[in-house]
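Only one protein chain is missing; all other protein chains are in place.
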Amino acid sequence: MSSQSLLEFQALTFERDDWPLFNGLSGTINAGEILQITGPNGCGKTTLLHILATIQPFNTGSLCWLGSDISLCRQQYLSAIAFIGHKPGLKLSLTPRENLQWLAQLQPLTRCTSAEALVRIGLAGFEDVPCHTLSAGQLRRAALATLCMTQASLWLLDEPLTALDVQGIADLEALLLAHAAQGGAVVLSSHQALINPVVRTLALDAMAEAEL
Amino acid sequence: MTTLSGAFFGVIRRDLSIAMRHRGDLLNPLFFFLIVVTLVPLSISPEPARLAAMAPGMIWISALLATLLALDNLFQDDFTDGSLVQLMLSPQPLWLLVLAKIIAHWLVTGLPVVLFSPLLGLMLSLPEEGFAPLLLGLVLGTAVFSLLGAVGAALTVALHKGSVLLSLLVMPLYVPVLIFGTSAVQRAVDGMSYGGVMAMLAAASAFSLLVAPFAAAGALKVGING
Partner (left out) sequence: MWQWFHKLGSPRWFYQISGKFLPWLALASMVLIVTGVVWGLAFAPEDARQGNSFRIIYIHVPASFLALAGYYVMAAAGAVGMIWKMKLADMVMVAAAPLGAALTFIALFTGAVWGKPTWGTYWIWDARITSMLVLLFLYIGIIALSRSFSTRETSTRACAILALVGTVNIPIIYKSVDWWYTLHQPATIKLTGAPSMHPDMFKPLLVMILGFYCFYALVLLLNTRTEILLREGRATWVKELAQPK
C-alpha cells in the first residue's frame, strides 16, 4: 500500500447565492484510503462529491489530480474516476446487463464482463429482466456492479448504502476494502458508520472550515 | 478502453432500444400532428382551394409543434434517473455523445413526422408538386428543430415544468427554418424553382449541425446544476 496522494483539493470555496457552503475546504485523498464524508443533512456532502467529480463547478480554490490541475487533465481524470450518485443511473426499461453494457461503452469498465459483475454483486438470475421489476436494493446493487468492472482508481460514491440490506452492505465493504488494498481510493458520503475501522472521516458541519 | 465510435453508436443504439420499449410514446407526437392538422378544415373551411393555400404553412407549423412536444424528453429522462451524469462523466468528448443523442431523438421523433407528412398533405389537398419539397424540407427542417432544440432542452433539463419554458426559448430560433420550409413548398406549388430556398434550408441545418452539439454540451454542464 502506498501513500501517494491522488486527489488534492485546496481552499475550496463554494457559494450558493453568496451563501458559503464551504469556505476554504482543503484535503488530500491518498492511494489505499477510504474517506467517509459525514455531516448533517444540507451540509454539502453531495455538493462536495459533485465538485470532486467535476459535475459542479466551484468558486475558488484548486483541485489537483496527481499533482496537476484538474482543468488541464480533465479527460485523464474522468477515465480515472467512477462516480455513483444517489440516483442509480439505470434505465428502468432496460435490463441490468444492457445498462452495464451501455455504460461500458462510455467509461473504462473493462476489468470483467457485465455478467460476471452482476453475479459478484449478487444479482445472478436477474441479468435479463427489465430494471423496473427490481427492488430498490437490487437497483442499488446493479449500480454498484460497475465498481466490479471499473478500472478507475478513485471511486466517488454518494450514499452508496442507501436501500442495501446487511448482506449488501457487507458485500460493498468487501469491494471497497479490496479496492483500497490494490492502491485505489474511495470517497463516500454516508450517515451510517461503516463496520470497517480503516475508514478516515471528514466531518462537514454547515459552513465548516475543515482542515484534514 | 472505450472507443469514440463505440461510445457514439452505443448511445444511439441504447436510445433507440429504449424508444422501442415505449412504442406507444413514439406514436404520440404523430397523433398530435394528425389532430392539429384535422383541426384546420374544422376551424377554417373544408373547401379544397382554401385548404391547399394553407397546407404548406399548417403542415410545417404542426410538424414544428410535434417535434417541440417530444423535445422535452431528449435529456430529461436521463437526468431524472441519473444516467445523464454517467454520460457526462465519460472521458469521450461530450459534444459527440450529445450529437448521438440528438440523432437518436430525431430518428424516433423527427423522422416519423416527416414520413407522415404526405398523408397530411393529401388531407389538406396540397397540390402534387408540393410533396417533394415538403418531404425534403421537413427532413432538413426537423433536423434543425432537434439540433437547436437540444440546446434549450439541455438548459432546462433540471427545471420542473421546463417544457413551456423550452418552447419559449427555442421557437423564435425556428423562425428562419419555418420561413424557408414553407416557401419552398409554396414556390413548388406556384410552379417556381425551389432549389435556392432548399439550399438555404440545407445551409441552416449544416450550420446547426456544426454549432448545436457544442452549445448543447456546454448547456448541459450548466443545466444539470439547475
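The letters A and B name the chains in turn, as written, and every chain counts its residues from 1.
As a working rule, contacts are C-beta pairs under 8 Å (C-beta built on N, C-alpha and C of every residue); 3 or more make two chains touch, one makes a residue touch a chain.
In this text, all values refer to a predicted model and were calculated from it rather than measured experimentally.
Shown chains touched by the hidden chain across the complete assembly: A, B. Considering the full assembly, B:Leu155 is the residue among B:Leu126, B:Leu155 or B:Val185 that touches the omitted chain.
Checked against the full complex, the one of B:Gly10, B:Pro29, B:Gly82 or B:Gly223 touching the unshown chain is B:Gly223. In the full complex, chain B makes contact with the omitted chain through residues 148, 151-152, 155-156, 159, 162, 165, 168-169, 171-173, 175-176, 179-180, 183, 200, 204, 211, 215, 218-219, 222-223, 225-226. Residues of chain A in touch with the missing chain: 15-18, 57.
Rule of thumb we're sticking to: only the chains that are shown with their structure count from here on.
Our note on geometry: chain A versus chain B, Cα centroid distance of 37 Å, whole angstroms. Across the interface of their complex, chain A is touched by residues 1-2, 6-7, 10-11, 14, 17-18, 21-22, 78, 80-83, 85-92, 97, 224-225 of chain B. Contact residues on chain A toward chain B in their complex (touch as defined above): 50, 53-57, 75-76, 78-79, 81, 83, 85-94, 98-99, 101-108, 110, 130.
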